[in-house]
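Note that one protein chain is taken out, while the other chains of the complex remain in position.
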Amino acid sequence: MRGKSLRGKMWSCLLLLLLALLLMAAGCGGDAGPDDEAADQGEGEVEESVTILLSTTTSTYDSGLLDYLIPVFTEQTGIEVEILSQGTGQALETGKRGDADVLLVHDRAAELELVEEGFFVDRHDVMYNDYVIVGPAEDPAGVKDVESVVEAFNLISAGGHTFVSRGDDSGTHRKELRLWEEAGVDPAGADWYLPAGQGMGATLTMAHENLAYTLTDRATYVSMKDELELEIVLEGDPALFNQYGIMAVNPEKHPHVKYEQALQFIEFLMSEEGQELISSFQVAGETLFFPGLGI
Amino acid sequence: MMNSEPVLQLENLVKRYDREVLNIERLTLHRGKIYGIIGPSGSGKSTLLRIVNLLVKPDQGVIRYFGRSYNGAGDTLFLRRQMTLVFQKTLLFKTTVFENVAYGLKARGFKKREIRDRVYVLLDKVGLRGMAHRQAGTLSGGEAQRVALARAIAFEPKLLLLDEPTANLDPANVELMEKLILDRKMTADMTIAMVTHNIFQARRVADEVIFLYNGRVAEMGNVEQVFTAPQNPQTREFIEGRMIY
Partner (left out) sequence: MSKLLEGILEAFRLIITLDPYLMQIVRLSLQVSGTAIILSTLLGVPLGTWLGMCEERKTRLINKIIYTLMGLPPVVAGLLIYLLLSRQGPLGVLGLLYTPVAMVAAQVALASPIVTGLTMVGIRSRGREVEEAARTLGASPLLTAWTVVRECRFSILGAVVTGFGRVVAEVGAVMIVGGNIEGRTRVMTTAIVLETGKGHYELAIGLGLILLAIYFVINSLLYHFQKEKP
């Protein structure tokens, strides 16, 4: 009898392996590859559906704008868009290396420089929004009483109030660093300054946990407002303005990129329809992005 | 009494590890006889069996099996299938008793029915009737060694080598194993070479005795003769239990 139970265990292990194999086989059918998409369309002609890889920043991704825009684009053109969400620094690097097809980031100065250097083409100022400073409702630093970012930063650093930074070379992080520079403060190494090294959502969560201040784009904050015990303590300063750019990886540098489809995506976003969609995207009753070029 | 034909002939067999372990000028085993190999530990007894069973390569020497000389190269499988070795430390496979005993038969491509018949007959003979489906790991020492013996003789090897087969058994099982070895001898004319550290066992079981001392054949001959009138002084010393080693 014992012999049978041992054999039984061996069989159960083989069954598990088989199960895994079956799952994989089933999965191969489940994951919609481009060919499956074409079959699903059920059209007479065999259409090859292309997928482009969009590298964007975590704040853009977390806002939900792309989940709103992309289905419309895909329906119109049949082009699928997959999203890689990274910090601006890493996104730009990914584009330079040719590991993505199109970029949507927000560091205008860096973008223009890279276009000059020939890494990207067809760059457009697609939309803008603004940053805000958020913090605990009690506002121990008294940021609510001032109008400018520079003043606010000075209050925070002088009082040693906890400030969470992106710390990940993202567009937001780069903006934040420039503002510290303007304020004449170097926060690096201070014990009240916490570089999170993560995306905007995670950074906001950390600020929420620490009841700290942080610089955030309005979009991400609004989309997460319900889960955060943080308030907007400063907004409206022109220095907090945030411009987004869209650009395609230069096919001359990386011939393998899906340039034509990337271009279609850019044209869609820059079209009247696209720009209208952007301005109509709302979270919790607020418009998060404004089309075109800001200041 | 005429000797039957030789099944094993060793000439100038030498094996060295860090010292010379075996140095046999000439040794011949004849068909159908039981040989007891005795000697102090470290005298090369186990090494001798392992060399004969092709598990270890000698440094020099000629071995003739069943009249044919083996030159160390070529297909050994055919040769290996005509002999077998039962180890002192029983190694049964992690499966049923049946599968263990049947192993050699399956390896040689016997048909299922023949395997079944042989295995059950053998299990009966070694006193393990009804245990065919027990897991080998659940057997006692004596039972396991009997299975090992059954496993070895299932395919009727021409040459059966035993390396201290009863060393780890209690007296009752020792007696049982000795009876089986002697019994086997009567129903098939296997040639048996058994290494034992127990000189009394050698006297009980063997036809001829080989006394190995420092890797050399110090004495060899009919069992009664060697025990009552050994020619070599060292043999006498060993048999009388006066040898210190």
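Worth pointing out:
Residue numbering begins at 1 within each chain, and the chains themselves are lettered A and B in the order written.
Just so it is clear, contacts are C-beta pairs under 8 Å (C-beta built on N, C-alpha and C of every residue); 3 or more make two chains touch, one makes a residue touch a chain.
These numbers come from a predicted model, not from an experiment.
Although it is left out of the displayed model, the omitted chain contacts the following shown chains in the full complex: A, B.
The residue touching the chain not shown here, chosen from A:110, A:177 or A:202, is A:202. Among A:82, A:113 or A:147, only A:82 touches the chain left out of the display.
Checked against the full complex, the one of A:113, A:186, A:227 or A:260 touching the unshown chain is A:227.
Take chain B: the residues that touch the chain left off the picture are 53-55, 77, 80-81, 84-85, 87, 91, 93-94, 103-104, 107-108, 137, 151-152, 155.
By the touch rule set out above, chain A reaches the unshown chain at residues 6, 9-10, 13, 16-17, 20-21, 23-24, 27, 30-31, 53, 62, 82-86, 97-99, 198-199, 201-202, 204-205, 208, 224, 227-228, 254, 256.
Going forward, only the chains that are shown with their structure count from here on.
Averaging C-alpha coordinates per chain places the centre of chain A 77 Å away from that of chain B.
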